[in-house]
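Let me begin by presenting the structure, written as structure tokens, before commenting on it.
The complex appears here without one of its protein chains, the remainder shown in place.
Going by the order they are written in, the chains are A and B; count residues from 1 in each one.
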Amino acid sequence: MSSSVIWYLKEFVRAEWLRKFFFAKTAPLETPAHFRGFPQTTENECTHCFACKMICPSPGAIDVLQEGDTWAPRIYLGHCIRCGLCVEACPEDVLTTGRLLEVQKIDQTSYVSAFHVMIDTVLCKRCGNCSVACPVNKEIDPYLAGTGTASSEEVIMRIIRGEMRVIHPEKCTGCKTCEESCPNHAIRVARVVQGVHGPKGPQGALGGGEAPVLEEGGEERS
Amino acid sequence: MSILQDLKNTVRSKSIHVCYVNVGSCNGCDIEILACLAPRYDIEQYGIYVHNNPREADVLLITGAFSPQWEDKLMGLWEKIPEPKVAVAIGNCPISGCVFNREGSYLDPPVRKHIPIAAEIPGCPPRPTEIIQTILTLAPVIFRDYEGGAS
Partner (left out) sequence: MKRTVDVSLPIGPVHPVFKEPCRIKCETRGEYVLNAEIELGYVKKGIERIMRGRPWQEVMFLAERVCGICSVIHNMVFIEGMELIAETALPDRAAYLRVIVNELDRIQSHVLANYSYCYTIEHETLAMYLLNLRETAMDALERITGARVTCAYIIPGGVRFDLSDADARYLREAVDTIDRELNRFVHMFTTGSLIALRSKEIGILTRDEAIEAHAVGPTARASGIAHDCRLDHPTYRRLDFSPVVYTEGDNYARIMVRFDEIFQSTELIRRCLDRMEPGIIRGGSEVIAGTSRWVGEAPRGELTYQITTDEFGRVTDIGIRTPSIMNIEACVHYMLIGVLSAADVTSTYISSDPCIACNER
């Protein structure tokens, strides 16, 4: 007992112990460069292709917003889970995080994606909300409003003779705005993403058009 | 404010006792708080002591997106902490519900609906460096203007 007390006393008067006790310092608090932090925007110009938004796994984490004439992705802290998929998916390298972009250049990896629009004709009320809400439709035919019956044949979907028709599924960017605007959950967008080797291309390289489009039949309801 | 109260507040901000509670997180944030204890980050060198007892705590770290089991219990826990007290939300879950805030989940985020939150640290999970930095920036401010309050 007493020997151990003496041992401790001796231990505590050692110069090294005292120095360590009073002047110990840990390494500065810094985040290493290879850590995948919140994505930051680079100088590159955003083409608002929504590739980042469509691959994002977290609800409400990223939006592509228009400021004046330019578009820019915006990350919402508190929603973003820092997975880095948006950085990998962006064809223009608008976003960056950690050393992800450099690694991707070295590895030559990318994602290809395809989208399938499915309308459940049993549930569909033919209200046309989806075709009005669709941001791609809006760009193709700015006059599209009200009932969703546009004159343009170039839109993704519209109401033709009282039936909701998907005309150009290959133009879908997978933003799922239509799903949110549908009052009956009748429209569903399936995003099929694959991680592959090869340089980044414009999104939809897999070709959304070749996919089967389930317009009729309401069997697709997951 | 009396000088005594001033002195008390200064001492309080130099020695912070922390309690953490998991109200439905995935564990990721909890182990990052644990990592703050590691000699690498060594949260105790800043006078922050982590022990899981609400009755001794000043700061309550909350992880997780509020599962229904905690509806009565979190309030009880919050009332057990003596004044002055603050709650800090760690990670995305208490802020927004993270990836769990979807159709079909049992959770009820954000936590700020249930108890007052003083600061939020985004990230899924936040790095230990980010947690420590937030607590260090918070430490001098939270108890500065405390005036005794109702006992």
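Throughout what follows, contacts are C-beta pairs under 8 Å (C-beta built on N, C-alpha and C of every residue); 3 or more make two chains touch, one makes a residue touch a chain.
Just so we're clear, the structure is a prediction, and the values are computed from it rather than from any experiment.
Among the chains on display, the ones the left-out chain touches in the entire complex are A, B. The omitted chain makes contact with just one of the residues B:16, B:29, B:48 or B:139: B:29.
Touch with the hidden chain on the side of chain B covers residues 19, 21-32, 34-35, 37-40, 51-54, 64-65, 67-70, 73, 77, 98-100, 102-107, 124-125, 127. Contacts to the hidden chain, counted on chain A, fall at residues 32, 34-36, 55, 57-58, 81-85, 88, 98-100, 103, 106-107, 109, 112, 116, 190-197, 220, 222.
Here is the rule we go by: only the chains that are shown with their structure count from here on.
If you average the CA atoms of chain A and of chain B, the two centres end up 30 Å from each other. Chain A meets chain B in the complex at residues 24, 26-27, 29-31, 35, 38, 57-60, 77-82. Partner chain A is touched in their complex by these residues of chain B: 39-42, 45, 92, 95-96, 98-99, 101-102, 120, 122-124, 127, 129-130, 132-133.
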